[in-house]
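Note that one protein chain is taken out, while the other chains of the complex remain in position.
Here is chain A:
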Amino acid sequence: MQLHVDISKTFRSAGRRFDLSVAFQADSQRVVIYGASGAGKSLTLKAIAGLITPDDGRISVDGADFFDSQTRLNLAPRQRKVAYVFQDYALFPHLTVRENIGFGLNRGWFNREARHSRADIDQWLDTLHIRNVADQYPTELSGGQRQRTALARALINRPTALLLDEPFAALDHSLRKLMRKELDQLQRALRIPLALITHDREDVEVFGDQVVHLRDGRVAAGLADALA
């Protein structure tokens, strides 16, 4: 994945000010954005997905420009065709696991399952071992099942890249290890470019082909002192 990010944005709320000014270039299949909480990791990932608009700068993925303040280009999230897995998964509480996974395949105005998507959904339910909970609602799921549902929902659209916001932070230690391994295998099998943000060093060890270290809204100089 060719990921080019050079953005800045100022956030103001209740007298506080946060300056995000992040520039980096990545060209591995697995990129980890690493840093303490409040360093601007989530904001950077959201900007790549189009969920926040930078004040200035440029974002491109695999040669496709997503955002360019000079040419006033700003693709809507739906046009960027990247998948985004939220930290607490953001599963739709009013839809079953099956309906959650099929959500992006249906481009209508109402929540109806498109007939052609059934086989596709079944396949993803099997791949992620959640067929047994297909008709349950998100509140009835365990942490691991929720994450698998979120991954299936994101991947079924055949995105060009997979963005994950602290994917294992909500899981307990043993489950974290298991899900890390599963994502590792899934990424290798699908060969989908992946960018993951984390403050957990074990994630860096597994997924950090390339590591971008953020501190106070900026890219920090050396990774060595980040992990030291």
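One rule holds for everything that comes next: contacts are C-beta pairs under 8 Å (C-beta built on N, C-alpha and C of every residue); 3 or more make two chains touch, one makes a residue touch a chain; residues count from 1.
In the analysis below, contacts and distances are computed from a predicted model.
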Among "M48 family metallopeptidase", "Molybdenum transport system permease", "histidine kinase" or "2-oxoacid:ferredoxin oxidoreductase subunit beta", UniProt's protein name for the complex chain that is not shown is "Molybdenum transport system permease"
Touch as defined at the start, partner being the missing chain; which of A:20, A:33 or A:49 qualifies? A:49
Which of A:34, A:67, A:86 or A:168 sits in contact with the chain that's absent? A:86
Cross-chain touch to the chain not pictured, restricted to A:25, A:111 or A:142, is A:111
Just one of A:76, A:119 or A:189 touches the chain that is missing; which is it? A:76
Please give every residue of chain A in contact with the chain that is not shown. 49-51, 76-78, 80-84, 86, 88, 90, 92-94, 103-104, 107-111, 137-139, 153-154, 157
